[in-house]
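A short worksheet on the structure shown next.
As you look at this complex, bear in mind that one protein chain is not there, while each of the others sits in place.
This part shows chain A:
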């Protein structure tokens, strides 16, 4: 491809904290790079690791999972469950030739619009540095 590599990022965000923060970033007109696409989940606790794997194999160069700060979960402790799952997944990914840096878990509270914009921009830059997801060409879904 002639043009420079532009990563595609998929984000699974919780409805109560990070999705609200994304709204706030929007209403506050905080410019973000356009590479991120968001999937609204009710809680990061419902993010099945296979959603992340599926995203990476279907063309995402990075996956962001973002929810409420520890202790603030709308569903008591869903974010702790997400933390465990993402941690386990990132242990497994390298065995399949996928850099664990491609999956990131962050906490962004409902009022942290600026934090959301910064997280998005930083993660996009990190994945841009990392380069395209090579495994994709080999993957058979």
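Here is the rule we go by: a residue touches a chain if its C-beta (ideal position, glycine included) is under 8 Å from a C-beta of that chain, and two chains touch if they have at least 3 such contacts; residues count from 1.
We adopt the following convention: contacts and distances are computed from a predicted model.
Chemist: Given that one chain of this complex has been left out, which of "Dihydroorotate dehydrogenase", "FeoA family protein", "Disulfide reductase" or "Electron transfer flavoprotein beta subunit" is its protein name according to UniProt?
Modeler: The missing chain's protein name, per its UniProt entry, is "Disulfide reductase".
Chemist: Please output the residues of chain A touching the missing chain, sorted low to high.
Modeler: 1, 3, 5-8, 10, 15-17, 19-20, 22-23, 25-27, 29-32, 34, 37-43, 45-48, 50-51, 54-55, 58-60, 71-72, 74-78, 81-82, 85, 109-112, 117, 132, 141
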